[in-house]
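The other protein chains are all here in position, but one chain of the complex has been omitted.
And now, subunit A:
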Amino acid sequence: MNWLILNCAQILHYALQHMLLSVFPILLGTLVAVPLARLANGFRLTRSSIYVASSVLYAIPSLPLLIFLPALLRTKILNPVNIEVALTIYAIAIMLTSASHAFLSIDPSVIHAADAMGFGAWKKFFQVELPLAGSQLLAGIRVVSVSTISLVTVGSLIGVNSLGFFFLEGYQRDFPLEIWVGIAATALIALLFDQILAICGRVLMPWNHRRVTRERSAA
């Protein structure tokens, strides 16, 4: 317990670092994957190839990627850019498949109706498809968020510190409390991000709220 009080500042510092490292890949991954998935859905060949692409991207092991990227990007190994790029790749991998499914789940008759009413491609995307795919897209982003927050810690192995620092230091010092504090703090951040995303979903898509609560109470 003493350790916890004495190292309060350090825990907060690494927690903040952890959140900063997580935010960017979640946002960028979503921004890249959602339009890409929508475009790829247009053709059969591109649609099936994004499933293969996301499977292959997700199969890349994280630690080797973190070592490989500096050589590819000509950055220093301690540069946080490497981990941001790596995590963005994983975010895209997860989001591509789930965004593709989200857009496919829209009732085609609604799309036909929008076409018949003369909606242009952009207007249709923003006013019809995006709102209808919204709740499934949000579910995908929540998966990305949890996975990113957990993966950030791997960066500690090569010296890009986050709460993962406590895992390695706790192991080296044979001090379990430090590790469990790190795990709990990571889980708390995951929970916090998940709640923020859920609230964003409720604010942006108020029409889904009623249905979601009913499904939850039924489950």
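Points worth noting:
By definition in this document, a contact is a pair of C-beta atoms (placed from the backbone, for glycine too) under 8 Å apart; a residue touches a chain by one contact, two chains touch by 3 or more; residues count from 1.
The definition used in the following text is that contacts and distances are computed from a predicted model.
Among the names given as "Manganese transport system membrane protein MntC", "4Fe-4S ferredoxin iron-sulfur binding domain-containing protein", "Glycine/betaine ABC transporter permease" or "Cytochrome c oxidase subunit 2", UniProt records the absent chain under the name "Glycine/betaine ABC transporter permease".
Contact with the omitted chain, checked across A:A15, A:A33 or A:V146, is made by A:V146. Listed residues A:N82, A:S100, A:N161 or A:T186: the one in touch with the omitted chain is A:T186.
Within the whole complex, the absent chain has one touching residue among A:S62, A:N79 or A:Q136, and that is A:S62. Residues of subunit A that touch the chain left out of the display are 52, 55-56, 58-65, 67-68, 71, 146-147, 149-150, 153-154, 156-158, 163-164, 166-168, 170-171, 174, 176, 179-180, 182-183, 186-187, 190-191.
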